[in-house]
Structure formats: structure tokens, C-alpha cells
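Excluded from the complex is one protein chain; the other protein chains are retained at their positions.
Let's look at subunit A:
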Amino acid sequence: MRQLTEIELQEIRRSIMRKEISSAEILMEIYDHYISHLQEFPEENFNEQLFELDEKFTYGYCHALQYKFNKKAKEDIHQTQWMVIRKYFCTSRWFYLAGIMALAFYVATQARTEKELGVLLLSPMILLLIVNIAFGYQNFRKLRPIKKTFKDIGIPINSSLALPITERMYFPILMAQLFVYVPKLIFSQIDLLPYLPAGAAMITILLTLYTVSLLEVWKIKSKTALV
């Protein structure tokens, strides 16, 4: 095994960049495979071996691999979050769930104006925003070495696992807007005021559970993936 020269490494990077892969996980795996393989051969065989690798890791193969990996990552995040949410209803965690529910309902019934209920609804959103900022920073930190290696790739490099988590972070914002505005539009003739505290408490509980579950998914995945 030998150390590859900077020129050889550049050649490898150029070769991989031509495949236009945007998944950081796939990029790092292929890059490591190329280097590990080429280190086994003397300098004079470098071009021939690089060509052989390119024949194996074709553009089509890499994109099929990336497509399947992205699809599985999406399913994986969905399944993990669902597993985490189900755990909240286990006997050992019922205590926490009941605590959150009691607190949300208590605060909602104490609120005197719509504005105060709005603040209650905003609390899980603020938590989500904090999670989003922390997640973005961690993701940036973990992807930095890969982005630095492939800085001339010309397409954005993202973690396949980070994308579905980010999408899920924006989902509650859309849902919250739906919960707030749709009743106002459809039931404009009905006085919703008596139902507002209970509704706000319910939405707050659901959003809090959703945000905490997403935080747990991130915690689980951060141990093994680029998130």
C-alpha cells in the first residue's frame, strides 16, 4: 500500500465529480473505495486502474445507488420517528406525556385572550426553530470535510438523511397554519372562542410531541450518520 500523490488524488476527485453525485454519503463511500483500491497499485498502473474503477462506478450506477439510498433514508427517518412516537405511549413514558398534557391544558384554560393562546401555540414552534438551527449547524460541521474535498463539484452536496429530517421540520409549520386559519375561514359564522383553549392545548401537545420525536430521531441518527 502506498500514499497517493496530490495530483493522483485530484485526478480521483475529478473522476468522481464527473458523476455529479449530490449525496454526501454516497460520495464519501465511493471516494474511499477509489483511494483504498488505487493505493494497492504502483504509480505506473494508476491510470489503468482508475479507468477500471470508472467502468465499474458508472454515472448510471452511481445515480441508481444514490436514488435507492435517498429513498431508503426517507423511509428510515419515517420509521424511526414513528417508532419514537409509539414509545411515548408506553407505560414507562405515560407519566411524561400526561405531564405535558396537563400543563398544556392548564395553561390554555388560564389564558384570557387569543394572544395568550397564540403564545402557547408558539412555544413548540420556538423549540422547533432551536432544533432546526442546531441541526443546520451540526449538519454543516459534519459535511464540511466532504464539501471541502469536492468544492469544485458544481452541485450542492447534501446528506441523504438530513434532507428528510429538514422536510419534517417544516411540516408542522404548514400544519399549524392550517389549524389556525382553516377553522376561521370555514366556521366564520360559529363562535369558536369557547373551543379555542382546548384546541390550542391539543395542537401544542401534538406539536411538542412531534418536535421532541424529531429531536430524538436526530439524536439516534447522529451516532451513525452525517447528521
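The rule is simple: a contact is a pair of C-beta atoms (placed from the backbone, for glycine too) under 8 Å apart; a residue touches a chain by one contact, two chains touch by 3 or more; residues count from 1.
Note that contacts and distances are computed from a predicted model.
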Undisplayed chain, where the name is taken from the UniProt record, one of "Transport permease protein", "siroheme decarboxylase", "PadR family transcriptional regulator" or "Cytochrome c-type biogenesis protein": "PadR family transcriptional regulator"
Touching the absent chain when the full complex is considered, from A:21, A:104 or A:226: A:226
Residue touching the undisplayed chain, where the options are A:49, A:132 or A:149: A:149
Residue numbers in subunit A that touch the chain omitted from display: 25, 28-29, 31-33, 35-37, 56-57, 61, 65, 68-69, 72, 75-76, 142, 145-146, 149, 224-226
